[in-house]
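First the structure, in the form of structure tokens, and then the observations on it.
Apart from one protein chain that is not included, each protein chain of the complex appears where it belongs.
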């Protein structure tokens, strides 16, 4: 049996409050012995989630990179170089058993949440703005689950992986 | 000089009020002698926009299809079969000089608007919901321009093509 | 009914003898009122085929470009910007009713012939080397048809489009 893959998406802005949440989220994912998958770059939520996961011995981190020229986070174990630029966001959602959005702040993250829904994947959004919650309630047929903390996200992910 | 390419995105739901707007929008785009580009399928906004364009003699319609098995609208002149499924949404935005969203109702359309913003493309949204407007005001740095009618969308597109 | 799309692939080397053949081939394709599709760049076989086609009034040329930064041939009418780099070679083969290889000299062209075969498309190879003919006889189950001149390629393409 393959280990579950948890995709974490979020802003590449290093100054967002989502970055601290991502660090914690990465750590919790690794403690569950789940594989962390993200966009692989050395920026923002991607970097922090990978860093948090690699604090845990035996963890595995997979980065789905847009191109050969993207700077890879040093905490990525396996770098998949897609060469398909932003279209790689679709691969992130297709490859994840559960997608967790650490905030829904930038256009890249919005595309990932939307592509996840389009691919019939569940999305857990941590600490999304009221505007994002209102919008995705309308668009997503309640397939975006909103929580406030990384711990709640992990609990929801467990439910989803159990199929409950 | 190549003719401008106008990408039209929107729901595949045949019963949406966006479908009537798309028919008109396709016609107006063709009357400007612009090339219409869309997702190419025989559904909803895609089908209607293509149909509207082909009412105009000399029009050109380009469909960017997800796969070989997708049903192609009979009003598509040039069918590009990408084989990359929903990731083809990124090609639609990259290939368009201006992207017009006919409503922002479904997850596919949301991904297209978001990818357009991520690729630094302007997006004109016709008749988007208040929730969508509030959300993309926050996410898109005002790069989504909201209008109410196809005629206003064409006027905005002219401004954008002139670089004003 | 959509017009047939003929994909022309070949070297980006401007000094290859395949370039003169491509110029003629592009012209003949346009004279049949077929749509010419190629990689869209302003190099080698791509440029020459597009130039030949645009000598014919009413012709349509479609370029499937690897990225936003690729230089587009001035004879391309419709530029599809894929952003997926060399993976766009698969889109060229999927979108073509018939693929014609103008020589099989470079690695890019080899990938296009191979992907065409993988996608169950017929390939007409004009003036391929003895080594290429021997190799693809082994690999391609005789799905690569070898001819010597652009005129013979057009005759074979007519057969394929008729399903004979």
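Letters A, B and C mark the chains in the order given here, with residues in each chain numbered from 1 onward.
Going forward, a residue touches a chain if its C-beta (ideal position, glycine included) is under 8 Å from a C-beta of that chain, and two chains touch if they have at least 3 such contacts.
All values reported here derive from a predicted model rather than from experimental measurement.
K.L.:
Thinking of the complex as a whole, which visible chains are touched by the chain that is not shown?
P.N.:
Over the full assembly, the chain not pictured touches A, B, C.
K.L.:
For the chain left out of this view, which of C:28, C:101 or C:117 touches it?
P.N.:
Once the missing chain is taken into account, the touching residue is C:117.
K.L.:
Have a look at B:13, B:31 or B:85 and name the one touching the chain we're not showing.
P.N.:
That would be B:85, which touches the missing chain.
K.L.:
Determine and list the chain B residues touching the chain excluded from the picture.
P.N.:
67, 83-87
K.L.:
Which chain A residues would touch the chain omitted from the figure, given the whole complex?
P.N.:
Contacting residues on chain A, toward the hidden partner: 2-3, 5, 35, 60, 62, 64, 68, 72, 76-84, 90-91, 94-95, 119.
K.L.:
Could you please point out the chain C residues that touch the chain left off the display?
P.N.:
Here the touching residues of chain C are 84-87, 89-91, 104-108, 110-111, 113-115, 117-119, 129, 131-132, 134-135, 137-140.
Definition applied: only the chains that are shown with their structure count from here on.
K.L.:
Would you mind pulling out the distance in Å between where the CA atoms of chain A average out and where those of chain C do?
P.N.:
40
K.L.:
Provide the C-alpha centroid distance between chain A and chain B, rounded to the nearest whole angstrom.
P.N.:
28
K.L.:
So which stretches of chain B touch two or more other chains?
P.N.:
Chain B, residues with two or more chain partners: 84, 90-91, 119.
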